[in-house]
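Missing here is one protein chain; the remaining ones are kept as they sit in the complex.
Note that the chains take the letters A, B and C in the order they are written out, and that residue 1 is the start of every chain.
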């Protein structure tokens, strides 16, 4: 009964064009490879180290993000407090900060002469050019995803359930742990996956704060500058497959579509 | 009556820590500047050109994204079709693609030897190292935001309103234009703002596909490599202020919080 | 013919099958489609409106086959829950909306927007936005907007079900009055039997995609032909029984029930059908039902037995629940028995929980349902 009107034919056409625009480059990346080159690159120790580092740093970022971001998401979903709108805007701010700007701002703070950097140096901790620095850069750019996912997951749990738990004798902490958290965990887990994906993708903030040790996106760029398209595209495909593989695996683990819903 | 339980005291503490983590680097970037240096950098012709280019390219990307992404968002919100889950996954895919990987995949396709690049070259159009290339890179990384925002905006319009319009004599196209679009436009406009912010922030995909002409994030990175932190941080602050300024202006224009809601 | 004609309509959606359904709605007639949720009521309405393609069957609207027509080519006034007024337009803009899509632009409309507003008494609301209107005002705006479309059929999809009880009662009566004044054909979908009773001239009962029973509203309430209909329409007292013998005079029967042997006087069958004696043969298994408001409590003030000693049993009052204008009395007569009596009469007569009193089940109010299966059987247990 739903006839095709001219407008909706145009919609299908434009929609298809857009899907093609996303799919074609990725297909080209796959189809343009020589398998021998791919194997050779996959065998390079520095490429493998870079990919492993990216996975580790992104995983650390996602876990740290969940630990820090879930409480804030809960508070934004459930409490009203003065200045809440400003807090919400601040949480979203990293999305609007250009990546190299984020990198430089982080370097100002976490670098050797920055306030946090100096404090940390006194404790023997360094951010510039370390694994910790990579995690800091990844966390800064991905934290809005985590906080907003947690906020939405908590908001989707009927507050009456918490009230029922309280009336049945549970204190506020017990009501959270026994009722809200078990019901929100899938949404929070999708936020973790999203944070992980955003963290692994980051290049601009990472390259400023920690060129070394090289994460995979940095290594790919270096190969692109030095060796040209062949090596770098092989490494790019490798990273893409590893990233998507871990992404799909995580999605399967939490048992539902964990895509972003901006 | 809401007593402070130990758990929620911890929540406020962790939440506050996270907010500090976001705010401190940006504050440092502002407070660490010498005004004279900022003015000097703002007076440099190449910095100004780079900022202007970023704004133009991001605006072009956002408009193109709205034109191509709104129809797909509508179809995802309103129609069911075979393979819809795959289409949704494809739309989200660019979020999980590391930025330099996206740049290399786009170069494979839109570069001089890529399938689209060759076709375009025959028509006298070039992507590598051009304004168009910048827009292509920005569009690829930001399209999920646009499509998902449009999808949610349309989904939030009661389908019964479209049905009412149809029953009152309007064809499917008229029902969309007269009812759905006017009611969804704020949500779509937030998607445009989000797309704009994401586009202006991009560094990794742009630097691979179009190092020149230099966008602001690229220029900042170049200054960082050549001149060190002083010049690059001044340029970074300049870009941040311009970006946030345009972002706030756009948000005010559409009259509501246009932040992302992942 | 004019109005709506539905012939052998079958609709299939994933996990659900509706039909085959045959229905007719004449101009000036309201057909209430009543059924529990999940019966397929809304699916039927959407198919008639053109939003769902049928798998089989035909739809005729004003004598014209519209089965293949899209919604915008069918002249139906589609009124849904919460009324679907366009929130970004004023009341007048809402009501003017259909004018822009009239194919015959030359001919003046039967109702101009202004006339439609006046007909419903809401001229004063013309410049208001829907968000500022009360439930009753929204209903009128929705009706006015549909009127300008010049519908051959109104379709109502539980428009009142989102309202609270006092508003629902008021709008129900008002809607009935408007429909009577308009004299247009209407299909009214609801899960509320009282709404069906107030608004429907005829009632069609839908259960799990099947049209179980259809008939004039008084008839279907008083004489349902299936157990499902009897239960769903509030015939609270239903007992299994067996026909013993004709009770002598005319159509009267004697039926053995758990609470004794009662005399039942089935109403005259319609012309062309078999006479009562032939339909209800001795030995036949039947269900006997009586609506709670037909049960007469003889201790009740002002009540005197109509025909002495017939169908009189003794019962004990178990519980009296106030129900507004009446009290619902649950009695124990060996089997549970429910009676509705005018509010307060019971206590005025000095009767309360535990009182024993004689009860009369008038022979003409007792209703027989055959146990030969049909739709009713499935819900029996």
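Definition applied: contacts are C-beta pairs under 8 Å (C-beta built on N, C-alpha and C of every residue); 3 or more make two chains touch, one makes a residue touch a chain.
Quick caveat: nothing in here was measured; it's all calculated off a predicted structure.
Here one chain is not drawn; of A:30, A:170 or A:230, the residue touching it is A:170. Per the touch definition above, the residue from C:13, C:177 or C:245 contacting the chain not shown is C:177. Taking the complete complex into account, residues 37, 161, 164-166, 173, 176-177, 191-194, 197-198, 217, 232, 234, 291-293, 302-303, 319, 321-326, 328, 340, 342-343 of subunit C touch the chain not shown. Panel shows subunit A; residues 158, 160-161, 163-172, 174, 178-179, 182-183 of it touch the chain omitted from the view.
FYI, only the chains that are shown with their structure count from here on.
Per-pair tallies of C-beta contacts place A-B first. Computed centre separation for the pair subunit A/subunit B is 16 angstrom, with centres defined by C-alpha atoms.
Annotation for subunit A: residues touching 2 or more other chains are 3.
Counting only residues that touch two or more partner chains, subunit C has 50-51, 70-71.
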